[in-house]
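Take this structure, written in structure tokens, and hold onto it; I'll ask about it next.
Of the protein chains in this complex, all but one are displayed in their positions.
Up next is chain A:
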Amino acid sequence: MNTSGRLFSTFLFSPIGIVYLLFLLAPIGFFLSMSLFRYDAFELYVPALTTENFERVLTDGYYQEIIFRTLKIAFLTSLFSLLLGYPLAYFLARSRTQWRGILMFLVIAPLMSGIIVRTYGWIVLLGSDGAVNKTLISIGLIDQPVQILNTETAVLLALVHILMPYMVFPLFSSLASQDPDVERAAGTLGAGRIRTFLEVTLPLSRTGILMGSALVFTLSAGSVVTPALLGGKDVQMLGQQIYDLVLTTLNWPLASAVAFVLVLCQFSIIALYFRGGRHGPA
């Protein structure tokens, strides 16, 4: 029975094992190691060790600017997602309204409609003929349509909108799993509402905050389609550079070095978040 059990568990795990090893880990390892290969116009890459790709990415002012912008946009996206997502998650976790199911659905449904759909919605909203400009003109705040499309603001708005649900779910589960008696106890001991929130609820939801922020940061740092459609030529992010290098310039070693830098940024931010999570109080 033990041998047959082992055989059976091999049967259960081999499909995912093959898929992840052969089509996820091995190709990613191969692609990232290409960053050490030399670029060749005819053969695409020559397996001769060199650090020239990394030197170019890290010293070229063009790439430095894009790395900085990517980190900035990713940071602001996770910050604003947190500011908007927290009240929403708090409301969903604490409210006893009969509409809660539908309200949850309305957070999840936009997420399922895909990135292209929501990016397109922002193009319609933010265009010079779009609803935002028309509204601002009709209430007299401006007399000429302002340029919102093709700016960092447009990219940031859309990314917050697209990625905020990823912040709400971890926050919701950490808020919903809190024992309501703890808050009540703080109240009984004389803490006001605000103090209870700052000293009890907020620290207890730290895991959710960290998980959500890390997830949103990673996803926004890797975005390609949203900045390409809403940011125009001036708001380039790392993802677009990789896309161009792989499909247009066909410089795969350099693309690999850029991707390596992107992954490094993402993982160091995740590590930072979780270090902060472990060393803080509570």
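The definition used in the following text is that a residue touches a chain if its C-beta (ideal position, glycine included) is under 8 Å from a C-beta of that chain, and two chains touch if they have at least 3 such contacts; residues count from 1.
Operating definition for what follows: contacts and distances are computed from a predicted model.
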Chain left out of the displayed complex - its UniProt protein name, from "Cysteine desulfurase", "Spermidine/putrescine ABC transporter, permease protein", "Zinc-ribbon domain-containing protein" or "Electron transfer flavoprotein subunit beta": "Spermidine/putrescine ABC transporter, permease protein"
Residue of A:36, A:57 or A:125 touching the missing chain in the full complex: A:125
Sole residue of A:164, A:200 or A:235 that reaches the chain not shown, by the stated touch rule: A:164
Option from A:108, A:142, A:185 or A:271 whose C-beta touches the chain left out: A:108
Contact set of chain A toward the excluded chain (per top definition): 4-5, 8-9, 11-13, 15-16, 19-20, 23-24, 26-28, 30-31, 34, 84, 87-88, 91, 101, 103-110, 112-118, 120-125, 127, 129-131, 134, 161, 164-165, 169-170, 173, 193, 215, 218-219, 221-222, 224-225, 228-229, 239, 242-243, 246-247, 252, 255, 259, 262-263, 266
